[in-house]
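All protein chains of the complex are present and in place, except for one that has been dropped.
We call the chains A and B, going by the order they appear; numbering starts again at 1 in every chain.
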Amino acid sequence: MSVLDMIIQQSINGLMLGIMYSLVAVGFTLYFGVLNVINFSHGDFFMLGGFMALILYGIADTLGWTQNVPLLIIYLFLGSMILTALIAIITARICVKPVSKAPMLISLLVTLGLGIAIREAVRVFYPRGSDPKGFPTLLPQGSLSIGNIVIRYENVIIFVLGVLVIVVVNYLITKTKMGMAIRAVAQDGEAAMMMGVDLDRTIDITFLIGAAVAAVAGIMNGFYYGQIMFNMGAMMGVIGFSASVIGGLGNVYGAIVGGILFGLLETFAAATLPMGAENKRVFAFFIVILFLVFKPTGILGEKVYERV
Amino acid sequence: MANNQHEKEAFRGTGGLLLTLGIELVLYALIMAIFLDHGGTTLIIDVILAAAAIVYFKRNHALADKISATLAANRKAAWIGVIVLLLAVPFVLQASAYWLFIVITAGLFMMACLGLNIQLGSTGMMNLAGAAFQAFGAYTAGLLALNYGLPTWLTLLAGALVTGLFSILLFIPVLKTKGHYLALVTIAFQFMVVILVENMEWTGGPQGLKNIPLMNFFGYSFNEPLNLGFITLHKYANYYYFTLLLLFALGIAAHRIYHSWVGVTAATIRDDEVAAQTNGVQVNKWKLTLFVLGNCFIGLSGAFYSHMVGFISPPNFAFDKSLVMVSIVILGGMDNVLGIILGAFLLIILPEKLRFIQDYRFMIYGIVLIVMLIFQPRGLLPFVPRSYAELIQRYRHKLLQGKKAQGGQEA
Partner (left out) sequence: MNNNKILYTQDLSIHFGGLVAVDRVNIEVQRNTILGLIGPNGSGKTTIFNMLTGLYIPTGGNFFFEGESLLGKPPYEIARKGIARTFQSSRLCLDLSVLDNVFIGMHPRQKHWLTSAVFRRSALAEEVYQAYEKAMHLLNIFNPELVKRSSEPAGRLPQIDRRRVEICRAMAMSPKLLLLDEPSAGMTPEEITELMNDIRKVQQESEDITIIIVEHVMSVIRTITDHVVVLNFGRKIAEGTFHEISHNPEVREAYLGKRG
């Protein structure tokens, strides 16, 4: 396998992973824009997405609705997105919104606590929740080879789906009225309220979009790895937050770029560094720290002059 | 200057003394009963009593003030009482070594959180990598003892100092980032450390280190029951007394640092870095000093742990543990040494007692964290403004003498 082949292969793998990270990162950026809060429980919405799909699959299975696979997949995605978003909206109302004006330390810990509560609830209430759960194989298996490069069909579908979701989110945020409201609140909450934006509704919608998109990522993750686990949200939360920071917190495009970059960092580290497979995240986090220190505004962030 | 208010409002004389010791004894009995009771009834009764007391004293400020004034007026007796009662713990828990072990564990959390409080509570530097720094201390001590057979006092010291030294890895990020970003840096660091420890060979990988020598000071092994002549206490009593000693030393040090220019400087950095700078504070120097100092405390607790349990592995230092440490500091009350002790008691010992709700423990833990922070964001024992009365009072004679001497010379 030539170096070029390796680069192409790893880029494909990285893009695949990266798009998943991007979907999680988008939520961080949206919440931060609207509520000025880093919602550390967001990774657990990602995890919930996977588990909701699993529950829905279980229901479909007992009812014998598993013949029409495309329809089943759509049902899993839509159902899981709706359920996850509902939980996100409720939890946001109960515990994220009340602390959005509190010192950052408080909102940080409350959302971390919320993450624990969600994760533990899944572990306790899902049958044998502590074990890894197998995820149904619904996407077509097999792969396509071009020269030395192998592309799994599954990955292509996941990637295309990810791009599709991003396009839809972008459309919602830039072209629709509620998207405008979200952006207006992110710009200046007070001014937006004076112009008649309903803040509570905007917050609900923000969490709806953020969590639904994270749920998509959670299901994709299930298809990709074939299994899910109650505690996978913690790490994904950190990755998503990292990605949104690399891209520039508050900027939706930044989150997407950041997510893909993080995915690429991981796959290339795994392929090229000694012990890379085990330590790929160490490398990726190292780069994140460098970013935070030397370019805290991220790739797409503008330079701001700190006011005194 | 002299703050005589306390003495004015307090119950005076023997009555005050008896009240002080009585309160201590009752509290002690209520707490110890939790441990000795195999079920959870005592705990529930205690919680109800505590809630009732809080409600009662909220309505009866005068009495609450009077009691706290009495305690303040009988400071010395109160401290002696507390020390005696604490020394008695291994006797009371003689039949339940398990609880003694839990108490020691809570003590180690207190130790770590005293350090974390210097960083987070006093100076406002978020550190969500507490468990990772504890790992530095634990692995340093463990490896030194296993590979070089160094004595315990040296490995403990090395554990603390090496942890402080390793904080250098985070120097630049800690100075350059704030708020959410600093939180992310420390979380990333926490994950990096655990992954590395897991994948390196000389740390024992996922299996960790086994058979770390237990504590031994100049031939006295902590692994033997503690024979006092009239009674033989469980071997954990050794660790308990040593923890107590360290906690007293570190607690007093932390308390003194708080009541000093260092405390004032740290608090100013926390509340307004710009104001600190324009008043001549070398913000970076102090942040580094206090970050390193705090990590030394955390490292020491890690080193202690490895020599007490004899076995450490990466899961012992996972992110959740860092989270627990931060919760202790915030729930107890930021920048408040007593708050740490209360916080560790509530977050380490109580959940252990809640084993009867087994699986739901951590979920409830998360919910309690949320509820507490929403309704009591300043912690159970909120920050009270520093008072210098005590410091000046204590050295009053000296100060007055010095003044007289000066006056004499001038005349």
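As a convention for this text, contacts are C-beta pairs under 8 Å (C-beta built on N, C-alpha and C of every residue); 3 or more make two chains touch, one makes a residue touch a chain.
Values in this document were obtained by computation on a predicted structure and should not be read as measured data.
Chemist: What are the shown chains that the omitted chain is in contact with?
Modeler: Across all of the complex, the chain we cannot see touches A, B.
Chemist: Looking at B:T41, B:S221, B:Q282 or B:Q376, which makes contact with the chain not pictured?
Modeler: Answer from the full complex: B:Q282 touches the omitted chain.
Chemist: Which listed residue (B:G39, B:G149 or B:P385) would be found touching the missing chain in the intact complex?
Modeler: Checking the options B:G39, B:G149 or B:P385, the one contacting the hidden chain is B:P385.
Chemist: Which of these touches the unseen chain: B:N74, B:T105 or B:T265?
Modeler: Missing-chain contact among the listed residues: B:T265.
Chemist: To test your reading of the contact rule: which positions on chain A touch the chain that is missing from view?
Modeler: Counting over the whole complex, chain A touches the hidden chain at residues 303, 305, 308.
Chemist: Applying the definition given at the start, please give the residues of chain B touching the unseen chain.
Modeler: 1, 253, 256-257, 259-265, 267-268, 271-272, 274-283, 289, 293, 383, 385-388, 391-392, 394-395, 398-399, 402
To be clear about the criterion, only the chains that are shown with their structure count from here on.
Chemist: Give, as an integer number of Å, the spacing between the C-alpha centres of chain B and chain A.
Modeler: Averaging C-alpha atoms per chain gives centres 37 Å apart.
Chemist: Which part of chain A faces chain B closely enough to touch in the complex?
Modeler: On the chain A side, the touching residues are 38, 95, 98-99, 102-106, 108-110, 112-118, 120-121, 123-124, 234-235, 238, 241-242, 245, 249, 275, 278-279, 281-282, 285-286, 288-289, 292-293, 296, 308.
Chemist: In the complex, go through chain B and note every residue touching chain A.
Modeler: On the chain B side, the touching residues are 120, 126, 172-173, 176-177, 179-181, 183-185, 187-189, 191-192, 195-196, 198-199, 274, 319-320, 323, 326-327, 330, 359-360, 362-363, 365-367, 369-370, 373-374, 377.
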